[in-house]
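Just one protein chain is left out here, and the rest sit where they should.
So that you can tell them apart, the chains are marked A and B in the order they are listed, and the count of residues begins at 1 in each.
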Amino acid sequence: MSEAVAEKNYLNDPKGWKSWVFTLDHKRIGILYLASITAAFFLGGVFAVLIRLELLNPGQDLMGPDTYNQIFTLHGAVMIFLFIIPSIPAALGNFFLPLLIGAKDVAFPRLNLASYYIYVFGSMFAVYSIFTGAVDTGWTFYTPYSTETQTSVIPMTLGAFILGFSSIFTGLNFIVTIHKMRIPGMTWYKLPLFVWALYATAIIQVVATPVLGITLLLLIFERVFSVGIFNPDMGGDPVLFQHFFWFYSHPAVYIMILPGMGIISELIATFSHKKIFGYKAIAFSSLGIAFISFLVWGHHMFVSGQSELAAMIFSFLTFLVGIPSGIKVFNWITTLYKGQIHFDTPMLYALSFLFLFTIGGLTGIFLGALATDVHLHDTYFVVAHFHYVMMGGTVMAFLGGLHYWWPKMFGKMYNHFWSVIAMILVFVGFNVTFFSQFILGSQGMPRRYYNYLDQFQPLHAFSTIGSWILGAGFIIMAIYLIHSLFKGRKASDNPWGGLTFEWATGSPPPHHNFKVTPKMTHGPYDYDKVLVEQTDY
Amino acid sequence: MSESHTHPAHLAHHFSDVEQQRESAKFGMWVFLLTEVLLFGGLFMAYAIYRAWNPDMFYNAHKALNIYMGTANTFVLIASSVTMALSIRSMQLDKRKQTIGFLIATLALACIFLVIKYFEYSHKFHVGQLPGKYYSYTGIKGTNPHIFFGIYFGMTGLHGLHVLAGMSAIVWVLIKTVKKKFSAEYYTPVEMVGLYWHLVDLIWIFLFPLLYLIG
Partner (left out) sequence: MKAKASDHSAHILPLRIYLGVGFALFILTGITVMISFVDLGGWNVTVALAVASIKAALVVLFFMHLLYDNKIYLTIFLTAIGFLAILIIFTMFDTMERGRLYPEKAKPIKPGAAIYEREDSLSSRSVDTTKTDH
């Protein structure tokens, strides 16, 4: 490739809208996903701001109780099914998994494109349901209410059912890709840790999601044909629905967080310029989390009337999740120790992940304990807990990964100053919004109400103000990222001094990923053996 | 597989050789079968729990099923599995005509299965042995026998859909076989459809005793 000719890369070669709509290139599919999940995040974010706005004052200001129920349901469903589950695997994972293992593409490119269009199709059902009497059941669709409410449960569940297939196909594709498409010499222990995390995620996706599929089908049957298996009136059992649902939805939490943890492993190693500490421990703790995640779902049902024996077993097993999570956090911190730390924007997100995820994880232990949970169940404490894990964990990792790989994906560098400002706003806004909710919850503020007692007002107002700060951070981020696409400085091939294969190709990469097939000359984190320069800043 | 300087027509560009492509397809297929097992798994769980709660009702209700038709269907489906396996074997031996014959036999057996199922279903529709609020039969003792039929129709219905899906897949490979797209060198799609068909058989092997043979 000569320098003089306008460089060919996956973005401009081949040309034309058809080459994008029918693309089989994993990078382009990743970009399509990225655009879609950003739209979903925006939609879910608008719902979130509306929720916080209603809760600014006690009493009904913005919306009545029914509308409020619909809005928080949509916030949850959109954020979970449309944004956070596909976020890291389908967008960043799709783009970078083949690059990280030196492959030309994923194992099944056509299935990959199909999974994107299935995602779009499922999302259309979800959006359609918004206009036909949005669901008000909560994203959990608990029976018996979900079989009785007059809102449009079926389009939303059908949407989630279809989105499940998209998730299954992505997971299936990744498993086969990781098994079969690694370049020669890349053994399992030379895989970047993000790949290990995607592998563990993919296992959960293919094992758990089919159960969600059958659950939602049963719910639809229950609603359409009154089959009665979840209806106590007819000899059915509504708690059974919760078992069905949480067998998927607890592991789904790890579909969300595990790839985030993978990104954090990459960020911490790259920006500490140090060999990652405890490679195998981190790799296997990903698999450990994936496995344990299937044994703990009953902790969502401590007050739902499941048997005491089941509650005890589930509570005990829930504590086990703390072990692999702890292993990861300790290994990351040890990697930082005596590292050459560069505080670039992606690293700032990684550090805030460490802080916020630890809070989110530890409060999870409170909720996994039977007696404490009875007090805290269905309060804002739970809301705060899972936002610390989902947003403080996954979204922070996603943003870290986005800022880390942005120059690689688009070949452009964003504005450093504004990216730090946005990061600070997001971090502060997040904590203001959600830390107050821990306090609210422990004082007894129940979740999912549009109204509250006057005594909770100061903290609610505080939380709402936090949501504005958070919103401001995201708006700034959108501005400088879009600006960078057009006016950004050209990024070098390896701006951060990473050792994984994606940095060995052009920014942006060419159509078939590598001009020369890369060779395994060093491991992904061999900073002790290889000298790399950080070229930006 | 030898060095692939000459790319066979069926080798996609992102694989380095035919072997890698074939193994990937098989791997993907097995993962897909795993998802199918868990999809049905939910219904097996519902079955297990309601049977454990209502053993007598299940016993009484299962008598409404026609054990002869169920047994006949089991034989039919096993036979179709044999013909499916043989069609792949013939392809491995490059006997295309035989493959076509066995695939058609598999399709025919699948049709017989569905016809028998149709007679079973229509009888139940006729006498009102139906799920949920459509249940109107009065000859079964025990509380809420409609639950049994909800599970019966759920399981056999989903299985029936899989039979239909398998049949369409068989038609697809049949057409491609007729068009000489496969040979002893390359027959991966036939093999994959075969795996799928065996899984459909496998599920029926469990459905049959669970629904028809409650002792």
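As a convention for this text, a residue touches a chain if its C-beta (ideal position, glycine included) is under 8 Å from a C-beta of that chain, and two chains touch if they have at least 3 such contacts.
Being a predicted model, the structure only gives us computed values, none of them experimental.
In the whole complex the chain that is left out makes contact with A, B. Checked against the full complex, the one of A:36, A:129, A:177 or A:226 touching the unshown chain is A:226. Among A:105, A:237, A:344 or A:373, the one in contact with the hidden chain is A:237. Here the missing chain is touched by one residue of B:81, B:129, B:156 or B:177, and it is B:81.
The chain not shown here is touched by just one of B:69, B:116, B:171 or B:214, and that residue is B:214. Across the interface with the omitted chain, chain B contributes residues 1-4, 16-19, 22-23, 26-27, 30-31, 33-34, 37-38, 41-42, 44-45, 48-49, 52-53, 67, 71, 74-75, 78-79, 81-82, 84-86, 89, 92-93, 132-133, 135, 143-144, 146, 194-195, 198-199, 201-202, 205-206, 208-210, 212-215. Where chain A meets the omitted chain, the residues involved are 65-66, 148, 150, 179, 184, 207, 211, 226, 228, 232-235, 237, 239-240, 243, 247, 294-295, 297-298, 301, 305-310, 313-314.
Operating definition for what follows: only the chains that are shown with their structure count from here on.
Averaging C-alpha coordinates per chain places the centre of chain A 35 Å away from that of chain B. Listed in rising order, the residues of chain A touching chain B in the complex are 103-109, 111, 168, 172-173, 175-176, 179-181, 206-211, 213-215, 218, 221-222, 225-229, 234-237, 240, 243-244, 512.
Looking at the complex, you find that chain B touches chain A at residues 12-14, 20, 23-24, 27-28, 31-32, 34-36, 38-43, 45-46, 49-50, 54, 131-134, 143-144, 146-147, 150-151, 154.
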